[in-house]
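So that we are looking at the same thing, I have put the structure below in structure tokens.
What you see is the complex with one protein chain gone and the rest in place.
Take a look at subunit A:
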Amino acid sequence: MTTDTPAPAASASEERYVAVQQSEDFSRLRKTLRGFIFPMTVAFFLWYALYVILSAYARGFMDTKVVGHINVALVFGLLQFVSTFLIAWLYSRFASRQVDPLADKIAHELSEKGDAE
């Protein structure tokens, strides 16, 4: 393993990244983003798992007819489409309103500092 490319010694640019990472703006960006994507991931995963588990174990419930030949299983399946589209839309709205302006601001400051050097 001695032939591995060693990580280069910390350069000025890397120190700049550390400074940004520890800045207040960046922790706000990280917190905002993670505050949305982590809970949402858990939510849609559990929602999907519930659907699969009901399909496997709660057949009586899934087989209940809602209207005509349309049963709970079909409605539940279609709701997975609806929730997927909805979460995608919510995320896109959230990201462009809450995340993008903050990310742009930090990236902009970082490139200005870079130019100054």
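In this text, contacts are C-beta pairs under 8 Å (C-beta built on N, C-alpha and C of every residue); 3 or more make two chains touch, one makes a residue touch a chain; residues count from 1.
Everything below uses one rule, namely that contacts and distances are computed from a predicted model.
Choosing from "Xanthine dehydrogenase", "Electron transport complex, RnfABCDGE type, A subunit", "Cation acetate symporter" or "Tetratricopeptide repeat protein", the protein name stored in UniProt for the chain missing from the display reads "Cation acetate symporter".
Take subunit A: the residues that touch the chain left off the picture are 1, 3-5, 7, 10, 13-15, 17-18, 20-22, 26, 29-30, 33, 36-37, 40-41, 44-45, 48-49, 51-53, 55-57, 59, 62-63, 67-71, 73-74, 77, 80-81, 84-85, 87-89, 91-92, 95-96, 100, 103-104, 106-107, 110-111.
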